[in-house]
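Attaching a single structure in C-alpha cells format; questions to follow.
Omission of a single protein chain aside, the complex is shown with its protein chains in their original locations.
On to chain A.
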C-alpha cells in the first residue's frame, strides 16, 4: 500500500468508529500507521465527516447548553474563517457563531450571529417544542434547529443522545434528523441507532429508519407555536412507535431468525447422543483400532 492508500484505510477505520470510541480508534490507527505528520493532515477530512454525520455536540461558549453544528445550514461563512482543523459554525439557540476544532472538539471565539428575521419565529417555536420533547423522552439529549439557507420555510431539526460507559464496555447513540418543509407541507427524516457492547466480544446494533409525512393544512396554517408543538407531537408518536417496534424486531429475531440459523436444541429437544451418531456412521473398523495415537 502506498501512503495515500494507507491514509484512505485509516479514514475508513475512523468513519466506522462506534459511539464514543473515536479516540480509541484514532490511537490504534496512529500506532498502526506510525507516521503522525501525514496522518494528522490526511485524516482531518474523515474526522470532519465523522463529526458531522455522527452528530457530535459541542459546549457553546458563554452558554450552559450544548449544540449540534451543521455546516450546510449555517449562515454564510467568511472564507478566512476556515483554518486548519477549525471551522465557524452557528448556534441559532444562543444566536452566536463559534470556531470549532474538529480534532479537539472544542469551540472558541464566540461572536454574535443575527438570525434571519423571516424564519426566526417558526425556528424558535420549533426549538422550544423540540426541547420539551427532548426533556420528555431522552436521558442525555441535545437538539438544535436550523433554518435552511435555501428557503425561509425549511427547517432542519437534529436530535442526538449519547451514553458512553467504557467501564462496562458499552456505548450507544440515538440520532434523529428531520427536514420540516412548510412550502411542501412535509416532514421527512431518519432515525439512526447504534449500540456497541464489547465485554469479551464485539456485538453491534445498527438501525436505520427513514420516514416521511405530509402535514395536514390545519397544522401548517396555525400559529408558529401551535403548529410546532403539533409537529413535535407527530414526531413523538412516530418515534415512540418505532422504539416499540424495535422491541418486536428483537423478539422476532430471537424466535425466528436466530432459530432459523441454529436451533437451541435439535427437534428431539435433547442433546445429541454422540455414541449413537458414531454408531450409525461407523462400522466396527474404527472402533477396534484402539490406542492408535499411542498412550504417550
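A few remarks follow.
Methods note: a contact is a pair of C-beta atoms (placed from the backbone, for glycine too) under 8 Å apart; a residue touches a chain by one contact, two chains touch by 3 or more; residues count from 1.
The rule we apply is simple: contacts and distances are computed from a predicted model.
Matching "DNA sliding clamp PCNA", "F-actin-capping protein subunit beta", "Serine/threonine-protein phosphatase" or "DNA replication complex GINS protein PSF2" against the UniProt entry of the left-out chain gives the name "F-actin-capping protein subunit beta". One of A:9, A:44 or A:113 touches the chain omitted from the figure, and that residue is A:9.
Only one of A:17, A:144 or A:158 touches the chain withheld from this view, namely A:17.
Although one chain is hidden here, its contacts on chain A can still be listed: residues 1, 5-6, 9, 12-13, 16-18, 21, 24-25, 27-29, 31-34, 132, 135-141, 161-163, 170-174, 191, 193, 195-198, 200-216, 218-219, 230, 233-234, 237-240, 242-247, 249-250, 252-254, 256-258, 260-268, 271-272, 274-275, 277-278, 280-282, 286-296.
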